[in-house]
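One chain of protein is taken out of this complex; the other chains stay put.
By written order: A and B. Residues from 1 in each chain.
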Amino acid sequence: MKYLSEYRDGTIGRALADRINHTATRRWTLMELCGGQTHTIVRQGIDALLEGAVEMIHGPGCPVCVTPLEQIDRAVHLASRPDVIFASFGDMLRVPGSDCDLLRVKARGGNIRIVYSPLDAVTLATRNPDKQVVFFAVGFETTAPANAMAVWRAAQLGVSNFSMLVSHVTVPPAMLAILDAPDNRVQGFLAAGHVCTVMGWDEYEPIAAKYKVPIVVTGFEPLDLLEGIWLAVRQLESGQAFVENQYVRSVRREGNVAAQALVSKIFRLSDRKWRGIGEIPASGLALREEYADFDAERRFALDDITTNEPVECRSGDVLRGRIKPYECPMFGTACTPERPMGAPMVSSEGACAAYFNYGRARPAAAGASTPRGEAQ
Amino acid sequence: MCLGIPGKIIDIRADRGLPMGTIDFGGVRREACLAYVADEVTMGDYVIVHVGFAISKVDEAEAKRTFEVLRDMSQLEELEWVAEAIPPASPVPGGAP
Partner (left out) sequence: MSATISGNISCAVPIATHDRVVLGHGSGGKLSAALLKEHFLPHLHSHALRMLGDGAIVSAGRTQVVLSTDTFVVNPLEFPGGDIGVLAINGTVNDIAMMGATPAYLTAGFIIEEGLPMEVLDRIVASMARAATVAGVQVVAGDTKVVEHGKGDGLFINTTGLGLANSEFRPLPTSARAGDAVLVSGSIGVHGITILSAREGLDFQVDLASDTACLYPLVEVLRRATDDHVATLRDPTRGGVASTLNEIASASNVGIEIDEASLPVPTGVAGACEMLGLDPLYVANEGIFVAFVPEHLADKAVEAMRGHPLGREARRIGKVIDDHRGLVVMRTGLGGTRVVDMLPGDQLPRIC
């Protein structure tokens, strides 16, 4: 596939990895803030290739993983209503709520449909006028323009039986929360290439300057990640800290202005809870008052849902990069993809699932456990 | 976040005011909304598509350059790496040198 396959070239990748290993004079700690990047890194074994030069900490970059428990519980409640068709991206279906997940609701007869695009949910609403269609609008800034357009379109076409359960999060506050933590070890970031395609990178410049951390806007294919890591290491080796763009084929400094404009029109900044981490102020998006009609939380009575909030959850430590998935005592034993305890084990982008599925058949790092052969 | 893949625009039309296109992803065709790239794309252009929306036009010149830089880098001798490892005097906005 053009503009995709060439960035998977193994020979170039191995040469890049060699270069990084030779350039680093010490082991640097970097964080990638995107589930898609985590997926590629673990699947391709990029972290293992760079073991001596770089420690990759996997950040909370999976919107599926950080969707707060309350929103999952609300989704489950809505999907269970006989008058509702609940539309969602596929990877949300297995995320555990307080006592149920959407797949189980489907088993009990809930009308749940997987959609690829939010516009498909609007179409579902026009085709099913006697039902309420609720769309589970999750994602980072990359998905916000699509979700915004769904609302705009529904308003334009007068589709009154459509609403969204919103659970949007934004990256920079999460980055700041990580940098402000007293035990922070992250020395540089790979910023998410598609988030920046929409938002540009100017939000990251003050962060790089204040905390003196290189931030490299990076793509998703193996060569993109290797080049991004190389650029970050190069900055660190020379004591520099600025924002650099590796993903030049898609990202411009100003981002996608039209997309930003519609997102601002439909959504406003709001405080948001991140599952496993807690509330981060101004880290989310909510529908503006003018579009409150399309807010499922306004349209339906969702207040008396009790959420079993965990007191302390290791998911948060994994999401913040404090521990590696295999350092969690539940990893591979009580917590596996088929019996997940927390969200990072469910989503295919989640660090725990990535580690489990792509596993450690290579020589185990200290403390690593093998995914097979555990108590079943 | 964010499964976005490059595809080629093979058809453009308007659906009740919304610019839509048919995108070819290496043999698979699907509709995508072009509203966010409408001013800059035309038939045959490549776009990055995420959940049925084109979020950027692929800068083909930059794409080619990235690949060639990487490929050339991979062919350099070790001494040349050392020279390359010294970064430029001031940050170059927008890209790797």
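Just a few scattered comments:
Keep in mind that, in the parts below, a residue touches a chain if its C-beta (ideal position, glycine included) is under 8 Å from a C-beta of that chain, and two chains touch if they have at least 3 such contacts.
Just so you know, these numbers come straight off a predicted model, no measurement behind them.
Considering the full assembly, A:104 is the residue among A:81, A:104 or A:131 that touches the omitted chain. Of the options A:204, A:326 or A:356, the residue whose C-beta touches the omitted chain is A:356.
As for the chain not pictured, it touches chain A at residues 1, 4, 8-10, 13-14, 17, 34-36, 39, 42-46, 48-49, 62-64, 69, 89-91, 93-94, 96-101, 103-104, 106-108, 113-116, 120, 138-139, 143, 222, 308, 310-315, 330, 333-343, 347-349, 356-362, 371-373, 375-376. In the full complex, chain B makes contact with the omitted chain through residues 1-3, 5, 7, 25-31, 49-51.
Following the convention adopted for this analysis, only the chains that are shown with their structure count from here on.
Chain A and chain B have Cα centroids separated by 21 Å. For chain B in complex with chain A, the residues that touch the partner chain are 1-6, 8, 16-18, 25-26, 30, 32-33, 35-39, 46, 48, 50-53, 55-56, 58-60, 62-63, 65-67, 70-71, 73-75, 78, 81, 85-87, 91-96. Contact residues on chain A toward chain B in their complex (touch as defined above): 1-4, 6-7, 9, 11-12, 15-16, 19, 22-23, 34-36, 61-63, 89, 116-120, 139-140, 142-143, 145-146, 149, 153, 156-157, 192-195, 197-198, 220, 223, 227, 231, 234-235, 237-238, 240, 242-246, 248-253, 256, 258-259, 262, 349.
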